[in-house]
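Omission of a single protein chain aside, the complex is shown with its protein chains in their original locations.
Each chain carries a letter (A, B, C and D) given by its place in the written order, and its residues are counted from 1.
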Amino acid sequence: MISFITNFTSAIESLAKVHRLLPWLIAYVLLLFLPNLITATFGEYYVDLANRCCLFILLAVGLNIVKGFCGQVTVGHIGLYAIGAVTSALLAQNYGLPFWLSAPLAILVTCFAGLVVGLPSVRLEGAYLALATLGLGESVRIMIAVTPALGSSTGIMMIPAPTIGDYVIESFDHYFYLVMTAAIIGIYFSFVILNSSTGRAFKAIREDVIAASVSGINVPFYKLLAFVISAIYAGLAGALFAHMPPGYLHHNNFTVIEMVTLLLMVVLGGIGNIWGGVVGAIVVTVIYDQTKDYYFYQPLIFGITMVFLVVFMPRGIGGVIEQAIVKRKFIEKHEEQNLGTS
Amino acid sequence: MALLETRGLSKSFGGLKAVSGVDLKVQPGTVHGLIGPNGSGKSTFFNLVTGVYQPDPGSHIEFDGHDITNLQAHGIAALGMARTFQLLRLFSEMTVLENVMVGNHCKTSYGIVESLLGTSRVRQADQKMKEEMLDLLEFIGLANFADIPAGELSGGQRRLLALGRAIAMKPKLLLLDEPGAGLSPVNVDKLMETILSLKERYKLTVVVVEHILKVVMSTCETISVLDHGQKIAEGPPEMIKNDHAVIEAYLGRELPDEEIRNAIRGQ
Amino acid sequence: MDFDFGSLLAFIIFGVTIGVVYGIVALGISLIYSGLDIVHFAHGEIYMFGAFLGLVLSQQIGIPYPGAMIGAMVLAALLGMFIERVFYRRLTRSGGGYTVAGMGMIICGFGMSVALMNVAFLIWGADAEPFPVEFGIEPLEINDISIPPSYLLTAVVSLCLMGILNYFLRYTKIGLAVRAVAHNKDIAFLMGINVPLFISLIFGLACALAAAAGVLVGPMQSVQVEMGYLMLMKAFAAAVVGGFGSLPGALIGGILVGIFENLGAAYISASHKDIYAFLLLILVLMYRPAGLFGVVAKVKA
Amino acid sequence: MLNIKEVHSGYGKLKILRGINLNVPQGGVVALLGGNGTGKSTLLKTISGLVPVMEGSIEFDGQIISGKKPHEIVRSGLVQVTQSKEAYPAMTVEENLMLGAFTRSDSGGVRADLEKVYEFFPVLRQRRKVLSGTLSGGEVQMLVIGRGLMAKPKMLMLDEPSAALAPKVVLEIFSNIYKISQTGVTILIVEQNVRMALLLAQYAYIIRDGVIMIEGSAEDLINDSSVKDSFLGGTVANTKKSLNS
Partner (left out) sequence: DEIRVGITMRMVSENGQKYGQMVMDEIGLINEAGGINGHQIKATLMNDECKSDKGVANANKLIFQEKVHLLIGSTCSSVSLPIVDVTAKAQVPQIIPHSTNAQITQKGSAWVFRVPVSGRFYAGVNAKYVGENIGKKIAYICAADAASQNDCDAMQAQMKSQHGTDPAYVAQVQEKEVDFRTHMQKIKSAGVDGIMVAALAETMSRALIQSYEAGIGSDVRRIGSSSASNAPVPKISGDAVKGVFYAAAYSNADTRPIAKLFNQMVKDRYGIHAPDHDFSQAYDLIRIVEIALNNSDLKLTNSSLAADRTAIRDAIANVKNYQGLASGPISFCADATPQCRDGNKTPVLIAYKKGGEEFETEVLARVSMPEDFGL
C-alpha cells in the first residue's frame, strides 16, 4: 500500500516536471467525465451526492488551513459558511445580483467575518479560542434564526440558480462542473499556500508562537490571514450551497452538529493533511448518505468513530500514510549511519 | 558606532528588578560575552532586546541605527537580529529543514499575495532557498536529519538546530542564549569553531550568554557581567577573569583537579 | 419599556436561581480543566445523563429525591470514569493530543458528546420527560415575586457542594496533586503520583457535579436528550467569566451569566437570549482571558 | 542497588539502546557519559519507566522493576530528575517542592527535608512564594533537583544537573550532590561536564550508539586522555565524518 502510494506520487511528480499544472489539468479533465460515469454506474442521484462532497471538500480544506496548518482551534467555521450562504442568497434575492456577482461579494463579506472570528485568536489559544469561536459561530446561527430579514424560522426560499447568459445551471451534472471546479481550485491553492513561506509561517505559529515571532513572523497578522483564507473557502462553499437548487437556506443547516461533522472529516483525513481533508470529506459524506437507513445509530457511530480516530489514529488516514513514509526514510537513514560508524 | 546599544534598559516583574539600568554597547564584528550568575537577568536582557518583552519606560534600545525600543519581535527580527532560546523552542512537529526555512522567513524575496498565488518566481526562490538551507544544515552537521521532525532529535542535536535556525535568518546580530549547555565536550569545541567562523566568514556580530567559561573566554573580545540585573563589570576576558567582583559573584576560583575534588567532598 | 425596581429585582432573582446551576456544571468543567488541562465538550451530556438517571431512580424505582440525587451522582461518576479510562486515557497520557495542546481532546469531546446523546436517545427517546417532585415546602414570596421550592433547593444544594469541593481541593494534598497532574503527566509520574488514578478521580468528581445539576434542574425544566448542549454553553461561559480553574469563580460566573441573560431577555430581546451568554463569554475572553478570579501562569520565554 | 542486564529500548519501532549492562552499587556515585544523542537520557527514562523496556531486565533494590509503571518505580525509591528541567510553572516554588514529597506521609520528615533543600539551595528559600514559571534557568535547575530530594529517594538519577549553571554554582551543586550521596542516597549522574563528573563519581560508564563502550573507575578514566577525544563526540560529529568520507 505504502509503496503503491510512493510509486503513484513519484509518477505524479514526474508529470509535474513537464509542467507543474499538468497533473492538475489531467485530473480536472478526467473529473469532467465523472458525472457521466456516475450516472451510468450508480444513477443520477449520486451526482448530487458528489456535489455535496465538493462543498464539504471546500469546507474541510479551508478549515484545515486555519486548524491544521496554523493550529488555531476554531469551532466557528460553520458560522462563516452560513454567512457566505446567507449573504449571497440575500444579494441575489433582494438586489437581483447574478451569482457571479453575489458570490464574490459574499466571499468578501465572509472574509470580513473571518477576520472577526479570527480576532480572538490574537489573544487566545487552545480551548479558550475554541470556546470563543464556538460562541461566535452559534451567535451567527441564532442571529439568522431570529432575524426575519435573514430568513428566521421559515428560511430563505427560491434563491435563483447561477446562470450563464440565458442558461440556468440547475441540473445536477451542470452544477457539478461548477462545484468541482471550485473544489479543485481550492485544493490546488491550499497546496500552494502550504508550500509557500506563508504556509511555513502558519506551521511555525502552530508550533511555537514566541519562536515564530523572533524568526520574524508577524504572528497576529498571519493568524488573521489564516482565518481570512479559510473564510474565503467557507464563503465560496456557502454561496455555492445557497444557489444549489432548490435554493433554500435554513438556520438549522448550520448547527453544531454540522460543525462536528466537518470536524470529523478533517480528523478522519488527518489534521493538517490536505489530501486527508479531501478524503475525509468524501468518505464522511458518502458514508453518511449510505447509512441513512440506520439513522437511529448514525450519531453514535459518527461520534465513536471520531473518538477512536483521535485516540488511536490521531493523524488520520493521511497522517498515517505520511508518517509511514517518513519513518521508513528515517529508519533507513539510521541503519545506514550505524553501518557507517561500526 | 555600536551595532546594538542599550541605555538605561530596565525591566521589573512585580517587585523584582530583573534588569535595571543596563547600558551596553556591542561593537560590530565582535563576539560579545554576557555572563552572570543564574537569575542575573541575561535571558531577560535578550527578551527585551528582541522584543519578546516590552521594556520599562525610560529604556532605550538602538539597533543598527534604528530605535527599536517599542518594536514588536517580528519587526526587530526583520531588521536583522536573530536569537536562540535557553529552552530552545524548536518547531518540533516540523522537519529540521523546515525549521531552518522558517528561520529564513524574513529573507523571502516575494510578497504574501504572490506566495498565496504560487507564481513561478515563488517556486524558484523557494528552490534556491532550500538548497541554501541544506548547505547550512551541512555546515552545522545536521544534513542527514533534514527530513526528520525536530522533536525526535536528542538534546544536543536540538541545540545545534536552534543555532542553525538563528543563522538561517542571516542576521547582522546573533544572540545566543547558552548555546553550549548540554553539548558534549567535542561538540562544545565545534561550537566555538562555529562561532568564530560565523564572525570571520559571515562578518556576524555575536552576543553569547554561556556558563561554560571556556567558550566565553576564548571566543569573546569583550565580556559584560550582570549581577542582580546590573552591569558589574565589562572588559576583555583577561580583565574579567581577574576582576575581584566577578570572581566573587560568579566565577569562583579556578582550581586544579585535586582541589576541586576536595571542594566537592567538602574537605 | 417603563422601568420599575420591583421587576428588576425579580429578574435578578430569576438570574441567580438558574445561575447557580450553571455554576455547578461550570465547577465540574473547571475541575476537569484544572485537572486535565482540557475543556470537556461532552460535559453537557453527562449532565443530561445525570438528569435521566435521577429521573429513573426517583420516578421509576421510587427512591426519594435526595437518594436519587446521590445515586445519580455516583452512577454518573462511574460513567465518567469509564469514559475517561476507555477513551480519554490515551490522550491524557501523551499530554493533550496532537500538534496543538488539546486539539485532540476537543475533538474527542465533541465526538463523545454526539455519541452519548445518541445513546440517551436510544434508551429514553427524544421527547421531554416530566420530573415532578413534591418538595413539601411553600414557594418563597418576595413582594409579588414567587420563587418555587425547586429553585430554592437548587440554590442551597449548589452552595453546599461548592463549599465542600473548595475545601477539598484547596486544603488537601490531593488538590496539589490535581494541579501537578494537569501540567505535566510525566513529571507527576516521577513524583510518584498515581496519575491514572487521579485523572479518574477528577473526572468522576466533575461528572458527579454535573449529575447533581441535572437532577436539580429536572423538576424545573423537565428532562430531555438535547438539554445538555445549551447548559454546556452557559456553563462554559460561567467558567470563563469566573476564570477557568477557579472554583469560587465558577459559581460567581454562573450567577453573573444567569443575571446577564435574564436582564438581556427582559430589557433587550428575549429571542437573542443565548447570544447574551456568548457575548459575555467573548467579551470576558477578549478583555480578561483569565476571567474574574483566574490566574494565567506567566510562562517566561 | 541498580542492576541493568542487556536492556534494549527505544521509541516505537526505532531502537536506541542495544543491550546495555550497567551496575550501580549501594551508596555509590556512578557517572554515565557520552556524546549527544547516544542514548543517555533514553536509558534514564527506560529505568524510570517512561520508555518501555523491549528486552532485558532492570533490577532495583532486589526487585525487578522493568515493566512497572513510573509512579510505582518512584514509590520504590528510585527518583529521576529529567533533562528538560520542567517545574510546574503555575505553582510556587514551595508547592513544587512539596509535590516531590507526594509519596511521603511523614509530615515532620517532609518539613525537615524542606529545610535541608533550602540549605542546599538558599536561592529557593528566597523565592519560595514565587510562581516557578518565572524562575531563571539556573533557579529551575536547583528547584528540580531539590524536588527530587524531597521524595527521600534511595537512589537519585540526575540528567545533566550542571547544564546551564554558573560556574560557581556548578561546584556547589556537585558538592551538594556529594553531600546527598553521603547521606546514603545512591546516585547515577549523566553529565557533559566530564571533568567534574569524573571527579565526583567513583565509577563511570561511557555510552555510544546505544551500547556501553568503556567502563572503569573514575580515577582511571580521568587520566586517560583518549577517552574524551574518541568517545565523547557523539553521533552528530560522526554523522559529519561519515558524510565527508
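The rule is short, and it goes like this: a residue touches a chain if its C-beta (ideal position, glycine included) is under 8 Å from a C-beta of that chain, and two chains touch if they have at least 3 such contacts.
Worth saying up front: this structure is predicted, and the values here are computed from it rather than measured.
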Contacts of the hidden chain among displayed chains: A, C
Option touching the unshown chain, where A:247, A:270 or A:303 are the choices: A:247
Options C:91, C:120, C:265 or C:284, residue touching the unrepresented chain: C:265
Candidate in contact with the missing chain, chosen from C:61, C:128, C:156 or C:197: C:128
Listed residues A:2, A:21, A:37 or A:158, member touching the removed chain: A:158
Contact footprint on subunit A, counting only the chain that is left out: 43-46, 48-49, 52, 142, 145-146, 152-155, 157-158, 170, 172, 245-250, 252-253, 289, 292, 295
Touching residues (missing chain, whole complex) on subunit C: 7, 10-11, 14, 18, 121, 125-130, 132, 139, 144-146, 148, 221-222, 224, 226, 230, 262, 265-266, 269-271, 273-274
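Here is the rule we go by: only the chains that are shown with their structure count from here on.
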Pair sharing more residue contacts (C-beta pairs) when C-D is set against A-B: A-B
Where subunit B and subunit C are represented by their mean Cα positions, the distance between them in whole Å: 47
Gap in Å, rounded to a whole number, between the CA centres of subunit B and subunit A: 41
Interchain centroid distance [CA atoms averaged], subunit A/subunit C, Å: 33
Touching two or more other chains - residues of subunit C: 99, 298, 300-301
Touching two or more other chains - residue numbers and ranges from subunit A: 206, 210, 330, 337
Partner subunit B, residues of subunit A touching it in the complex: 20, 189, 191-193, 195-198, 200-201, 203-204, 206-208, 210-219, 225, 229, 326, 329-330, 333, 337
List of subunit D residues in touch with subunit B within their complex: 11, 34-38, 41, 83-84, 123, 134-139, 141-142, 160, 163-171, 174-175, 178-179, 192, 194-196, 199-200, 222, 228-229, 232-237, 239-240, 243
In the complex with subunit C, residue positions of subunit D that touch it: 48-50, 69-71, 74-75, 79-80, 82, 86, 88-91, 95, 98-100, 102-103, 131, 133-134, 147, 151
